[in-house]
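Just one protein chain is left out here, and the rest sit where they should.
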Amino acid sequence: MTAPAQGHVADGVHHFPIRVYYEDTDAAGIVYYANYLKFAERARTEMMRCLGVEHEKIRRDAGVVLAVRRATIDHLAPARLDDELQVTTRLIAAAGATVTLAQEVRRGSDVLARLELIVACLTTSGRPRRLPPALVAALASIFRKDQHMVSEHAH
Amino acid sequence: MTAPAQGHVADGVHHFPIRVYYEDTDAAGIVYYANYLKFAERARTEMMRCLGVEHEKIRRDAGVVLAVRRATIDHLAPARLDDELQVTTRLIAAAGATVTLAQEVRRGSDVLARLELIVACLTTSGRPRRLPPALVAALASIFRKDQHMVSEHAH
Amino acid sequence: MTAPAQGHVADGVHHFPIRVYYEDTDAAGIVYYANYLKFAERARTEMMRCLGVEHEKIRRDAGVVLAVRRATIDHLAPARLDDELQVTTRLIAAAGATVTLAQEVRRGSDVLARLELIVACLTTSGRPRRLPPALVAALASIFRKDQHMVSEHAH
Partner (left out) sequence: MTAPAQGHVADGVHHFPIRVYYEDTDAAGIVYYANYLKFAERARTEMMRCLGVEHEKIRRDAGVVLAVRRATIDHLAPARLDDELQVTTRLIAAAGATVTLAQEVRRGSDVLARLELIVACLTTSGRPRRLPPALVAALASIFRKDQHMVSEHAH
């Protein structure tokens, strides 16, 4: 049952659509602030699935899990019920036992929230562990495209 | 910004895909029991959107909201992380101030949860109110297809 | 670290206080319908803790887990932000591999939601299993009080 990953990668950025449902909103009429972290995690999971890396697979094959070590989120404007959002995910760095990602939650061209995440690679017992080479290689396949873009823009 | 509804209707049943993320699971390693109600509500919302009926639109145009009055859920088997599920929604009845729906959460051909919902049509101040004719007509467009199927099968 | 159970038992009914926070509400300005199941589960967990039965302990000692097999919820009136609610839990029956419970979510003397739950006792691999005698005995300690009440009232 190898269901397709959602979202797509363009120019080194993963794009993932999210629809806002009642469950996501609060009594202020807007998306509850913690739920942007849920949206961001769905997008990271699908980005990984794009790379052929499922949580269970990486745990089974490499004995590691990825855990958010630090998250910073800037709330710039609220999302609302029925909104159709896009979450973008961009790789900043993957080195040692750490992946750094930048994410945005957008409605059309408006950036509603901006996140920076430091994700740690851990053994299943919680010790830091170097990123598996297969994962770095997979992430690099996005990163390289990004570099390509940068050099194209440099011309 | 009229984004397309997700899911599709076939033979009088609305089908809606759901992916299971970490946020949906609990420490027992399975989808947390209350979260099936979230999945079911997403599916109902998309079924309504298929019919051209958004929550905000119906509130604005007809001054009514739809609220679950009674929900019964049978948990038959657990869903797990990374599972790709389907939520089916079928209209049982739409009359007076009440819509009755049957929903299932499926993984492939396995039914994991079965729901029956009684949804009440309320004024924004919470009084029961007859279903708006436009909504009944929209729901009937599914129901009719279903009846059609039934009579086809009868031959 | 044996922290005290929350709530108290009176006349065979467990009472558990819940405060409504933003996370519990939705854009309709009321508590989201699935979240009553969260409130109910917190109350059941604390009722069990009152009996000296923690999830982890029962899994470790008796090799079983308790899983909701069927839940019916009637939404009678909405709860709102900052509300202070009470969840009551009453044992209906405990026999074989099944516990039946009745719960209510109340604000003062108003019943906002009424639940009936059938909870199954399962092995960790998901097979039905007779309730552990220690658990039945613990539940009976509430049930007996209740019976006592009934006979007192009968006089």
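Chains: A, B and C, in written order; residue numbering restarts at 1 for each.
To be clear about the criterion, a residue touches a chain if its C-beta (ideal position, glycine included) is under 8 Å from a C-beta of that chain, and two chains touch if they have at least 3 such contacts.
Because the structure is predicted, anything quoted here is derived from the model rather than measured.
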item	value
Contact residue for the chain not shown (choose from C:11, C:54 or C:116)	C:54
Chain not shown: contacting residue from B:5, B:18, B:34 or B:105	B:34
Which residue of B:59, B:80 or B:106 touches the chain not shown here	B:80
Chain not shown, touching residues in subunit C	1, 3, 6, 19, 21-23, 38, 41-42, 45-46, 54-56, 81-82, 84, 108
Contacts of subunit A with the absent chain, listed as residue ranges	28, 33-35, 37-38, 41, 65, 67-75, 77-78, 126
Residue ranges of subunit B at the interface with the undisplayed chain	22-23, 25-30, 32, 34, 80-81
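Following the convention adopted for this analysis, only the chains that are shown with their structure count from here on.
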item	value
Separation of mean Cα positions, subunit C and subunit A [Å, integer]	37
Multi-chain contact sites of subunit B, meaning residues that touch two or more partners	38, 41
